[in-house]
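Only one protein chain is missing from this complex, and each of the others stays in its spot.
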Amino acid sequence: MKIARARAVARKEVFHILRDPFTLALALLLPLMMVTIFGIAIEFNVQNIKIAVYDGDRTQASRKLIDALGSSRYFLIDRAATQYSAIERVDAERDRAALIIDPKFEYDLLSGRGAEAQLILDGSDNSTVGSIISYFGTMQNLASEKITGEMQRPEVDLVTRFLYNPELNSKWFVVPGLMVVVLAILSILLTSLTVAREWENGSMELLLSTPAEPIEIIIGKLFPYVVLGLGAIAFVYAIARLGFGVPFLGNHLVFLLGSGLFLATYLAQGLLISVAARTQQLSMQIAMMSGFLPSMLLSGFIFPIESMPPFFRILTMLLPARWFMSISRDVFLKGSDLNDLKIPFIALACICSLMVTIAVRRFKRDVEP
Amino acid sequence: MKIKINPTILGFIKKEFSQALRDPRMRMMLFAAPIMQMTLFGIALTSDVKNVRLSFQPRPNDTVLEHVVEHALASKWFISAHTTRMDPFEQVQSDEADVVIVPPPEGLTESIGRGQGRVQILVNASNVIKAQSVEAYIRSILDQVVANDFQRGITAPPIHFDMRILFNPSMETPVFMVPGVMSTLICLITILLTSMSISKEKETGTFEMLVSAPVKIWEIMLGKTLPYVMLGMSNIPLILAVAVFAFGVPMRGNLIILFIAAFFFICTTVAVGTLISVVTKTQQQSMMGGFLFLFPAIQLSGMMFPIENMPLGMKVLAYLNPITYFLEMLRNIMLKGGDSHVILSHLAVLALMAVILTTISYKKFHTTLS
Partner (left out) sequence: MSEPITVKVNHLTVQFGDFKAVNDVSFEVPAGQIFGFLGANGAGKTTTIRVLCGLLLPSQGEVKVAGISYHDPDGERRIKSKVGYMSQKFTLYNDLTVEENLLFTASLRKIPRPEFEKRKKELFDFISFHRDPKTMVKDLPGGMKQQVSLAASLLHDPDIVFLDEPTAGVTSAARARFWDLIRDLAKRGKTIFVTSHYMDEVEQCHRIALMRSGELIALDTPEGLKRTTFPNPLYELKPHQSISFSEVEAIRAEGSFEPYGLRYHVSATTPNLWQEFVKKYGKDFETKAISPTLEDVFIRLVEGKNR
């Protein structure tokens, strides 16, 4: 294999990329933009939930309860005139929950019988229901304290130490993960489209008619995209650190190694798709189905892998994004080193070499006249 | 009465279908893949926290601790961690455990007995949602074990909230997730295919041939978009069937209304695809453009992250997003049976979006090559 020929192919690819400023801009700006926007938009700790409140008791106790709710940053009180109008607001999706306080609230409380208030939740939107329930759990004790003045002391003090993300900062959780998702998608799409385009317009055949060997063509074609991808990673890294203040406790070289492997794998996958598909439209479809959706939904980005049924847990082991997700998060937040991350790295390396091998073999096979 | 259909548009539909459906792989992508994806994601995706690896620092004769661990492992939330290291921090660091219980040196049993009950837990908080759930679970297990072992009634807090969850009482995740996955799959197909198909004509030069015939702009636009609206609609029954029969997502509303909602949505997304293709020149650019729209649209639709929490700027974007409206309608129709004012208002918004997008595309479309 001659490096010189691979280099020539790479150079041509670079010209293609540079001459299409649209694609170039998107390739670099897209990850940037996504991470920025979503780093800002995504906040799991719910706040400002609109809750309809019907106070049927109108006593000091009930007012203190409503106060306790309203003064927290979690809820926005929306007073309702009747019980039914409160419930109706939840039904109509104007409010996410309704609190109905019965007329005997204070009476029951002070008589030691324990007061009850009704909480009605809109269960059709999972993004808020779980949080509301757990907040009300917290609220229970807080509100009780405020009203009765008694401290509710649990038998056992539970001291929780949240490691690596002590303040439960959503951004710290999301941003390293988002980076992985965006880059996975980008690298598959870029390669599958560009190479497919060459098949479509026939210039691939031209390339193959030269003395260049398939392996040289592949390396030459993929290399500029590796560089592009690494550039994008660098940008996103800068935003994560400087814009969001995500800590980076680990070793940069380890991260670089992981990134390189990761990119190479997805680029190879993109190549494989393009060889198999030969047209841009089909490539794009396959890339979406095998790249975009899985890396967004099955990589452990938001939905934890441990919670998936066993079959899927094993399936995700085939996904490079899943491995790089752990590497990325752990290197950023935990400061893990190669030893800690040996499993993800080995897995990634295996998948990478497998993918590249299949891509090369398929390329050769489909290309032999 | 014979309805006269514009022959040009009919011709387009035939052509697009021939081209799209000829390749068996394309057929698979268009029909089998969405079903597969739906099934996959419906099963796999859950935000419930399970299989959390629990480890603990042993203390001699600490019955309460033992009971806590037993209880935890018996629940579906925790599994036992296989640890090789002793230090609790290292256990979490090396990813052997997700949570470690660190009782006080004298043991939990003793410390509670003395009235100084205290226990520490170390939780890997890289996943914020998971961490919060873990804390909540342990808290409740702790309370229960303590009440049992010490024969003290759990002092009921004076205020108790009786919770009723509407529309999805069992809080099953597929019921949440599946409408989201449906919306995503549909607009993925429609936007990308539509935008790439027009760009492909420009790229191969057949566009020139198209405009050399005396066709009107709206004929070309309709001709290129109708086939994809039809393709999109054909996916709906497939995906819906998976949702209802495989996942038991309730379908409490009217099927026809759902189809109407889907139709409006698909028209809007196809309009997005058209606009993208009108301003781009190559298929790759169209794909990038489509992606530029899709990625934020999926994230900002309320499917995964609550819209309420977003800062104002993002919220605005979320409300400009067609997926948001379709998702809400879908959930409303399937889970609540369909409230007319919700549906009508959302349909109106989608219709408005489609009209605006189509008008802009029309204006930018040229039947000349200037």
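Going by the order they are written in, the chains are A and B; count residues from 1 in each one.
Criterion: a contact is a pair of C-beta atoms (placed from the backbone, for glycine too) under 8 Å apart; a residue touches a chain by one contact, two chains touch by 3 or more.
None of the values given here were measured: they were computed from a predicted structure.
> For the chain that's been dropped from view, list the shown partners it touches.
B
> Given that one chain is not shown, which residue among B:S75, B:Q116, B:N148 or B:T204 touches it?
For the chain that is not drawn, the touching residue is B:T204.
> For the chain left out of this view, which of B:Q19, B:T39 or B:Q144 touches it?
B:Q19
> Touching the absent chain: which residues on chain B qualify?
Residues in contact with the chain left out: 7-8, 10-12, 14-15, 18-19, 22, 204-206, 208-216, 367-370.
Here is the rule we go by: only the chains that are shown with their structure count from here on.
> Rounded to the nearest whole Å, what is the centre-to-centre distance of chain A and chain B, using the mean of the C-alpha atoms as each centre?
12
> So in the complex, the part of chain B that touches chain A is made up of which residues?
Touch residues, chain B against chain A: 20, 23, 25-26, 29-30, 33, 37, 40-41, 43-53, 89, 92-95, 108, 112, 117-132, 135-136, 138-139, 142-143, 146-147, 150, 152, 155-169, 171, 173, 176-177, 184, 188-189, 192-193, 196-197, 200, 203, 280, 282-285, 287-289, 291-292, 295-296, 298-300, 302, 304-306, 308-311, 313-314, 328, 331-332, 335-336, 339, 341-342.
> Residue numbers of chain A touching chain B in their complex, please.
Those residues of chain A that touch chain B are 20, 22-23, 26-27, 30, 34, 37-38, 40-50, 65, 90-93, 96, 109, 112, 114-131, 133-134, 136-137, 140-141, 143-144, 147-148, 152, 154-166, 168-170, 172-173, 182, 185, 189, 193-194, 197, 201, 277, 279-282, 284-286, 288-289, 292-293, 296-298, 302-304, 306-309, 312, 326, 329-330, 333-334, 336, 340.
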